[in-house]
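Notes follow the structure.
With one protein chain removed, the remaining protein chains of the complex are shown where they sit.
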Amino acid sequence: MMKQLLICLALFGFVNAAFAEELMTFRSELNQVRYQSLIKELRCPKCQNQNLADSNSGISVDLRQQVHNMIETGKTDQEIVDYMVARYGTFVLYRPQNTPATFLLWYGPFILLSGGVVLFVVVLTKNRRRSCK
Amino acid sequence: MTRFMFPEIGQFSLILALFFAIALATLPMVGYFRQSLLLLNTARPLTHVMACLVVIAFLLLAWAFITDDFSVLYVSQNSNVDLPLRYKFSAVWGGHEGSLLLWVLILALWCLAVALRLDSLPETIGPLVLSVLGWVASGFLAFLLFTSSPFVRILPDVPTSGGDLNPLLQDIGLILHPPILYMGYVGFSVAFAFAVVALITGNLNAYWARWARPWTAAAWASLTFGITLGSWWAYYELGWGGWWFWDPVENASFMPWLAGTALLHSLVVTEKRGVFKSWTVLLAIFTFSLSLLGTFLVRSGVLTSVHAFAADPTRGVFILALLVVLVGGSLLLYALRAGQVRSSVSFGFSGREAWLLLNNILLSVLTLTVLLGTLYPLLFDALGMGRISVGAPYFNAVFGPIALCLMVFMAIGPFSKWHHTKLATWWKAMLGAALLSMGLAAGIVFWQLFDWLTWFSLSVAFWVVFMTLLDWFNKQFVSGKQRLKQWRTLPNRYYAMVIAHFGMAISLVGVIMVSVNSHEAMVKMSPGSQAEVGGYVFVFDSMELIKGPNYLSDRGHFQVYQQGQLVADLYPEKRFFTTRQQVMTEAALGAGFTRDLYISLGEKLEDGAWGVRIHIKSFVRWIWLGGLFMVLGGMLAAFDKRYRQKRERA
Partner (left out) sequence: MRRIVLFLPFLVFLVLGVVFYFLLGKDTQYMPSALIGQPVPSFQLVTLEGEQVKQTSDLPKGSYLINFWGTWCPSCHVEHPYLMTLAEQGVTIVGIDYKDQQAAAMQWLRDKGNPYTLVLMDELGQFGLDMGVTGAPETFVINAEGKIAYRLQGVLNAQSWQVIKAYL
């Protein structure tokens, strides 16, 4: 993944990505926890497949800063997510939104699971009937 | 200057290998339908020659790397004069072309292994299995030759040095990871071949399951090992201490693993009890298809992933065609032939068959979940609905509960008996184990203040351990006539199961602990300063500049203290690879049984200060330790004595 980071660096020249900016202070521990979990669920919009927490590309540094600012100015998690989606699209959400278009994604596994349970019961009852004969 | 002919000889042996593979794919097949023993018997020599040719090609490519033959385009792209020798060798599979040759090499070796064990199979079955493998080999050799030959030359302007191997791959983890992973991927082709032969001959009796079992176990063990290595490599090499990212390419290796795990279990039922016959055949096809799908996803350029190879559409079309022929063909064959099978054996709700059926259902649901999550963004994009990401939060939310559910039942399965289990003997044992594990987990959770989910997951891990131990005890010490317990020698395959199930429990403990009990900090440090994370004091001692064979490095020295005692000296590095002009973070690890200390250097700040990322990773080694247990279990199952006998009648 470093490779992508470096491609990012080379292409977009954000060499000034500084760690010091990362050393953030928070008004409360809750804010810090919220920050940590948010930057893990948001995807770096430029890197191939990294979240904001793991990426050191310039845009990730900026977006982490933005998340930090928004948390410290009292924005809710939902407001922060909406802010990101409005600018970078649903692509930045590692947790896809629950919309009709993602219905199958979110509920598909559980539909399959219920199907599996039904299948299990059907196979067993059929089998039992046969063994009784 | 004969040396300069070597790449041409390599190319030529691949072309010959293709011809032999095509002959292998056709002659024994024709022999079967014409009932000609002569043609059937060509399978073995054809396999030998094909495998030898592929080995020769592979060695010649390796030779080109070792002797720095930069007139070969692939070598010049992936190697360099200054590259250490071991990496020159592993650079053979550092790019698309070479890794595909490795794929073909491993396939050829699997074919060779089957050819060597041909005596344990009936006269018609063995050659047909080789023939089906010949189809797979033909496809991949053609893919290699027509779209991605590693022997293409750049003449006459031969570069004096190459572009160097991607620094990420210059690591022991990456020397081993691809060959072992491919052993697993490709190994499932043997089970696939057995299943297809069963369909072709219409002989879907329990025997094919018996033959396929050791091969499946061996492939599964390799794949497990490959995934474990990959996870370990990502953890220490990528620099942020994650061990699994739910990246599409990781998922591509995880799906065949899940399906292969289901296959291992369903082969048992089919062999022992002759049930689920057509399902097991489908599962064998499905497992190898997922291996092929992984290859397609990684090499066709349809994915946005860290690990994906740069690819052009021709390759994509070719490999898709290959997928359609192999997977489509076998599924069509399945649809046409599997209808004839009927199971005659019955079993009850409490029989082991039922538990293994449940195992298969849950593993299939898990496989399809990963498939859904991996393909959904692609489908979304293909339908023009925009781009979405499906990542860890999704999989943790959806995959996690179902997997935990599977592990609850995993503990019960071995405890049950074929056909029917007496419920009375069950309840007592199960209740005891359940209470014990929940109590133990509760103790740990209260002590460390974790949440309910942690408590439940830990309970499940302990539950698996206790139930497995209890089952072993029951089977090991049989009540004799004088009510004394007697020793009994249990077969290797039983221990294989015990060890593998233990492995799962160990990995689960690792996964839980690393996610709830880890500490992380990003701090600004200069030499002389210190930081405290999770009860450990990290002292930044000094920074020095070091020159490696093909890189320059800023190396820091950190000392870690716990309660005033020095526990580790750590040397994280920031390497600059001169040829590729790439910067790499080399994290430093203080490995421990219950925790890892993990330091990686971030950016260099003003006044000699550095951004430093410090992790305390709780029980993280257990994840891979459990993986190794599973590998051991798989190997034991593969080499069980029962499968080693020769065929009774010739």
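Annotations
For reference, chains read A and B in written order, and residue numbers begin at 1 within each chain.
As a working rule, contacts are C-beta pairs under 8 Å (C-beta built on N, C-alpha and C of every residue); 3 or more make two chains touch, one makes a residue touch a chain.
Worth saying up front: this structure is predicted, and the values here are computed from it rather than measured.
When the full complex is examined, the chain removed from view is found to touch A, B.
Residue B:L303 is the one among B:L303, B:I623 or B:L636 that touches the chain not shown. Only one residue in the set B:Y334, B:F415, B:W463 or B:F538 touches the chain that does not appear here, and it is B:Y334. Within the complete assembly, residues 8, 10-16, 45-46, 57-59, 62-63, 66, 85-89, 91 of subunit A touch the chain that is not shown. In the full complex, subunit B makes contact with the omitted chain through residues 278, 282, 285-286, 289, 296, 300-304, 313, 316-317, 320, 323-324, 327-328, 331-332, 334-335, 338-339, 375, 378-379, 381-382, 386-387.
In this section, only the chains that are shown with their structure count from here on.
With centres defined as mean CA coordinates, subunit B is found 25 Å away from subunit A.
Residues 166-168, 238-240, 242, 245, 247-248, 304-306, 346-349, 354, 357-358, 361-362, 364-365, 368-369, 372-373, 376, 380, 385-394, 397-399, 402, 520, 522-524, 582-585, 602-603, 605, 609-612 of subunit B are the ones touching subunit A in the complex. Chain contact summary for the complex, subunit A toward subunit B: residues 1-4, 6, 17-20, 22-23, 36, 40-41, 43, 48-51, 53-54, 56, 89-96, 101-102, 104-106, 108-110, 112-113, 116-117, 119-120, 123-124, 127-128, 130-131.
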